[in-house]
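If you scroll down you'll find the structure; I have some questions about it.
For this depiction, one protein chain was excluded, whereas all remaining protein chains were kept in their positions.
Chain nomenclature is as follows: A and B, assigned in order of appearance, with residue numbering initiated at 1 for each chain independently.
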Amino acid sequence: MNSKAPGRIAGSKDLWSGLIFIAFGLLAMALARGYAMGHAGRMGPGYFPTALGGVLACIGLVLIVQAVLSSGEVITGFAWRKAALVLVASGLFGVTVEGLGLAPSTALLVMISGLASEQFRLWRFLALAVGLSAFSVLTFITLLSLPIPAFGPWLGF
Amino acid sequence: MELFDNLALGFSTAFTLTNLFYCLIGTILGTAVGVLPGLGPLATIAMLLPATFALPPVTALIMLSGIYYGAQYGGSTTAILVNLPGESSSIVTALDGYAMARNGEAGKALATAALGSFFAGCAATLLLALFAPPLAVVALTFGPAEYFSLMVLGLVASVVLANGSVLKAVGMIVLGLLLGLIGLDVNSGIPRFTFGMPQLYDGVNFVVVAMGVFGLGEIIHNLEQGAARSIISRKIGELMPTRADLKRIVAPVLRGTFLGSALGILPGGGAMLASFAAYALEKKVSPNRAQFGKGAIEGVAAPEAANNAGAQTSFVPMLTLGIPSNPVMALMVGAMVIQGIQPGPAVLTEQPTLFWGIVASMWIGNVFLVLLNLPLIGLWARMIMVPYHYLFPTILVFCAIGVFSLSNSTFDIVLMVGFGFFGYLCAKLGMEPAPMLLGFIIGPMMEEYLRRALLLSRSDPMVFLQRPISAAMLAIAALLLVLVLLPSLQKKRAEAFQE
Partner (left out) sequence: MHRIIKVVALAAILATPAKAAETIKLLVPFAAGGPTDLFARIIAPDLGKELGGTVIVENRGGAGGTIGTAAATREKADGRTLLLTTSALVLSAGTMASVPYDAQRDVEPVYLLGEVQTMIAVRPSLGVNDLKGLVEKAKGTKLNYGSTGSGGTMHLGAELFAKSAKVAMEQIAYRGAAPALTDLIAGSVDLVNADVPILRQYVKDGRLKGLVIFDTKRSALLPEIPSATEAGMPDLMLTNWYGVLMPKGASTAQKQKIADAIAKVVKQPQIAAKLADNGLENPQDTAAFKARLDADFARWLPWLKANGIRAE
């Protein structure tokens, strides 16, 4: 107990979990104010969310108390760059798949997310990108006939 | 005996060359779409429906059912290999299956899933053949009150899923319940938590959440470890369970089959709980419960058995009452209608070849699935030897295409990215996503049944205790809650004494 420096609390997993729960709980309760509450016997659309939000916020509060009282695990560093690359690559796929078509979007997704790996080698990943594009066109368009173009209107198709 | 006559009729129908062929096609296709995350049996069956118009009714339905239970089967493969549960039922399979794969036991996990599913499929089919009409009556005794109590029971059981802090798990469940409420409220038609976006009116799709939290979140978490996780596993290990393993899974498979069969009969969402319930049960009664979450073979065998048994028995309400228990079954009803057959009790008496033919084909289909999947296991298991830096972009591609194909919308992908970020955050903070997903599935049903039961009872809350089945389930839930909380309370006290 006595070995806890303030920095330990600030980086505590329980503390931040608690804060997240409180944030979501309060958000749910705040939004639910716009919906009719009703009462226990005849619940309106706001009843259940308000109750759940309250429970969630309470759980968050207990977690924070726990974090302050006992030494829990500490968060290790975030890999922001890798996270951003993976997330942006995936999002970009969604934005481009209809315009560029499945094949180029798949290749883009592979190349950009590949940058998140230390083992990224341009030519190998290009080969992977081409292979996966071909595979997905074959599987999803030729075999499963999903309504997505292989090459989209932005490329003049 | 009449049953044997019926089964003979069924097998003579199912064993024609045409029907065997389409059964095989159905199971292969089902496995394929099950393996691919996102693309579920529903979309596949809808797409293939026109192609079945030209087929005789029995053949068409044999193929379509093959897709359905084949997909349940294939779903476990990606869950085990790369921790991607494409169906709600494979979430729990991923818990211990993926852990096994990381321990170099991918082959064993896949084989266990296959064998467990096979046994459960056969047992449930027999159950279907023996008791379908009386079982259908059970389905009707479940009203809103019973379903609400069942959901409460499921919710309490989901706490058991957690490996870490019980409190955090409960928080994640509640968060999941809230996420499940996104969308139009069934009773009032008011949109809740939609921030004015019509894309959210029908709620968030399960696949979006699962692919985000499990797929993207896990990938980022793995990449962060860098070289330490350059491949998921360095060894393939044994492909088949040993005799000792088989001994360990007999009881879990039997329990899983029983639970899955029972829950699958209930049209109001029972089958969805089957694998969760089986896992929770094993984690409480298994002698190896300490190993759960770290690669316990029981944690794969039981939910897989339950899931497959549930998939088979969910045909009961459809075939005997004409009531579809899930969207796939609704589509099957549509397929029957197009073929000029009205589903309902009359199917059994007026179309015995159809009913018994489908039942027999399910058994044959299960044989196909095992024959198809066991030789593939070696290949699959080798897949995780692929260096992770090649594997993760591949997983991303399948996640993205799968999610996009749900409703051809960019919005879903953006949402998946959001959940991916949240999933990464959860991994960093030790918040387990599995209980959240269960809450997400149960949330809307629970609220709906609660409000409906109270509306129908004219606001009398005693309805949950006056109806015997409902009261029994609430009692079990209370008991389970005590069982779950006791160990953690004792631990607290032990800790307190130590200090």
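One rule holds in what follows: a residue touches a chain if its C-beta (ideal position, glycine included) is under 8 Å from a C-beta of that chain, and two chains touch if they have at least 3 such contacts.
Values in this document were obtained by computation on a predicted structure and should not be read as measured data.
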Query raised in the report: Any idea which of B:G70, B:G143 or B:G295 touches the chain not displayed?
Result: B:G143
Report summary line: From B:L126, B:V367, B:M383 or B:L455, the answer for touching the chain not displayed is B:L455
Report task. For the chain that's not shown, point to the residue among B:I45, B:A114 or B:I219 touching it. Result -> B:I45
Report summary line: Among listed residues B:L3, B:V337, B:L371 or B:L465, the absent chain is touched only by B:V337
Requested in this report: Give the residue, chosen from A:A23, A:L69 or A:L138, that touches the chain omitted from the document.
Outcome: A:L138
Report summary line: Contacts from chain A to the absent chain lie at residues 103, 127-128, 130-131, 133-135, 137-138, 141-142, 145, 147, 150-151, 157
Query raised in the report: If the missing chain were put back, which residues of chain B would it touch?
Result: 42-43, 45-47, 49-50, 53, 139-144, 184, 186-191, 198-199, 201-202, 267-268, 317, 321-324, 327-328, 330-331, 334, 337-338, 340, 342-346, 407-409, 448, 452, 455-456
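Everything below uses one rule, namely that only the chains that are shown with their structure count from here on.
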Query raised in the report: Which bits of chain B are touching chain A when the two form their complex?
Result: 33, 36, 39, 44, 47, 165, 167-168, 170-171, 174-175, 177-178, 181, 185, 187-188, 190, 192-193, 216, 219-220, 223-224, 226-227, 230, 387-390, 392-394, 396-397, 399-401, 403-405, 408, 410-414, 416-417, 420-421, 424-425, 428-431, 447, 450-451, 454-455, 459-461, 499
Query raised in the report: For chain A, which residues count as touching chain B in their complex?
Result: 1, 13-14, 16-17, 20-21, 24-25, 28, 31-32, 35-36, 40-45, 48-49, 52-53, 55-56, 59-60, 62-63, 66, 73, 75-76, 78-79, 82-83, 86-87, 89-91, 93-95, 97-98, 102, 106, 109-110, 113-114, 116-120, 125, 128-129, 132, 136, 139-140, 144-148
